[in-house]
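Here you go, one structure.
Note that one protein chain is taken out, while the other chains of the complex remain in position.
Labels run A and B following the written order; every chain starts at residue 1.
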Amino acid sequence: MKYIPTIGIECHVQLATKTKLFSEVDNDARGKEPNSCVSPVDYALPGMLPRLNGEAVRFAIRAGHAMNCVINPKSRFDRKHYFYPDSPKGYQITQFFHPIIGEGFVELPNGTKIRIEHAHLEGDAGKLTHFSNYSLVDLNRVDTPLIEIVSMPDIHSAADARDYCKELWRLMTFAKVSYGDLYNGNMRFDVNVSIAPEGSDKLGTRTETKNLNSFRSIERAVEYEIKRQTKLLEAGETIRQETRGWNDATGESTPQRSKEEAKDYRYMPEPDLPPLNLSEEFINAALENFPLMPSDYRAKFTGIIPADTLEVLLDHANLVEKLAELSSPSAIKRIANLFASVLLAEENFSLLNDDLPSATQLNDLAEMLDKNELSSTGGKEVFIKFFDPEMHFKATREIAKELGVVQENDLGALEAIVDAVLAKPETQKAQEDYKNGEQKVIGFLVGQVMKESHGKANPSAVQEILRKKLA
Amino acid sequence: MEITREDLKHLADLSNFSLPEEEMDSLQNDLDGIVKYISELSELNTDGVEPTYQVFEMDNVWRDDEIKTQDANREELLNLTVEEKENQIKVPKVL
Partner (left out) sequence: MKTANQNVTATMLVNDALKKAEFFKDYNIFTSLYKDAALKKAAKIDERIKNGEPVGRLAGVPFAAKDNFLVKDTITTASAHILEPFEAPITSTVVEQLEKEGAILIGKVNLDAFAHGSSTENSYFGPTLNAYDKERVAGGSSGGSAVAVALDIVEFTTGSDTGGSIRQPASFNGVYGLKPTYGATSRYGVVSMASSLDVNGFFTKTPEDLDLLMSICAHRDEKDLTTLPDFYEESEAKPIKTVGIVKDFDNDAVDPEIRTALKAKCEELKKKGIDIVELDMPTLKYALAVYYIIQPAEVASNLSRYDGIRYGFRSENATNLDDLYGNTRNEGFMKENKRRIMIGNFVLSSGFYDAYFLKAAKARTLLIEEYKKAFEKCDVILAPVSPNPAFRLGEKVNDPVAMYMEDIMSVSINLAGIPGLAIPAGKTASGLPIGLQVLGPRRSDKTIIKFAEEIR
């Protein structure tokens, strides 16, 4: 029997605000000492009250807009209660029941639309590190603002699950609401997977694999779960609704310990925070200067940049943003090619963290390539030098000159060099051979001219002149 | 509504109290009396009434996104805990 998988995904996105959701301490704890980004509010001293960060509200509006979502003018916070050392207050403050972001959709590169059920603002939890007979608690991450994005169960393959997560990641980074640093847990994914026989109108029992933080692990975990469930059903067994943990090293997931009874979180309206009641003006103001999204770039660059190259570039908001600044389609095409072939080559990955060249530098580079003033090799050399701290402020032509890679295109000057080469005794034999129909010796002659010009001649122009002269 | 011994144990669980057996009788009796009293509210007709959770009649109150020095620093906060190790709070192992 054929089984159709149905997948819904919850994604936690840490917002890149300067301060936390409820206190004025540094929100970016990456590389900082444990508990160094903790206020008395985060520490949950007695008598401490949450102080809502207005910027987190604006970021949530922008995140929602990126996913084509309705922004709910009215939303409010609830308390979700549970005891664990990562939760100093004993509850999480969350908008789960009255979220700021309503329904919307995300379109995958292949055109599939995945509907968004809602997305809500909430505070993150702290971190525990377990040792043999004790655990250590670091509260740096407590109440980092999160939005939790809940998809509808519209996904039906592991590849689409991966693409959906990747597209979400692109949307959040393009909208600049998250650093999108997956390694540091800026985005974390929980995937709900069930399978049902083809044609069945009922969904199967679902499992939830929690806390995935790479696109590859999402794809693998979904694949694994589909296989596991199919095997069980085929063996006539039933699937248990459970939470599972993914082990990337073994490529397997295992059920996580869960209490026998369902948890009762005793949600309660948060009495310490005023509700949100946003005006249209406020929402519009939050969306001012909203950047282009991946779908905008796809529409803009189709026919200019090959689709597969564009998808690669769309993993880097800064690269496509830069391309959009360039002056002509041919410049976009040439620079896109350089970005993809040079900048995204593994040995140059580190350059991605540096400032990109200016649009003027890149426009000039494209123009020099267009005019054959640079060979494609010369173009790459200049391009790399844009990232050299000694060079990055210099004009393109200046760099090309310093590198000595500007090609000689002046026909008069080239002719003189060609004449000089043809006058040399060591080229006479080759000239004879060419005239006798041995076309390929033209390469030797071009080489001689290039040598004479110290590499600055434009080889195609040289070949053209040689052919005329020897005809 | 009557509070049974099982209810009491469930509520103790939710509240995270390791209640000793000898405390249970009196607490069960107390809670039962309180729940009976508050259950009288069911007499009141509240059909079509919107709930009130807060009484200060304000919305959209928030602050700017600026880092500020806090009223207490890490050292002052961690000094309050029973056991600290490497600037973290030490707790016994999770079962």
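Quick note on the criterion: a contact is a pair of C-beta atoms (placed from the backbone, for glycine too) under 8 Å apart; a residue touches a chain by one contact, two chains touch by 3 or more.
On a predicted model such as this, the values are computed, not experimentally measured, just so you know.
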Worksheet item: Quick one: which of A:44, A:108, A:239 or A:470 touches the chain that's been left out?
Response: A:44
Item to complete: Determine which one of A:101, A:177 or A:273 touches the chain that has been left out.
Response: A:273
Worksheet item: Contacts of chain A with the missing chain: which residues?
Response: 40, 43-52, 79, 81, 83, 85, 88-91, 135, 137, 264, 266-269, 271-274
Worksheet entry | chain B residues that touch the omitted chain in the full complex | 3, 7-8, 10-12, 14-20, 23, 27, 30-31, 33-35, 37-44, 46, 49-58, 61-63, 71-72, 76-77, 79-82, 89, 91-95
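FYI, only the chains that are shown with their structure count from here on.
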Worksheet item: Between chain A and chain B, what is the separation of their C-alpha centroids in Å?
Response: 41
Discussion item. Quick check: in the complex, which residue numbers of chain B touch chain A?
Written reply: 14, 16, 53-54, 56, 58-68, 70-72, 74, 77-78, 80, 85-94
Discussion item. Looking at the complex, which residues from chain A come into contact with chain B?
Written reply: 17-19, 23-26, 33-36, 38-40, 43, 45, 51-57, 83, 85, 128-139, 264, 266, 269, 271, 273-278, 282
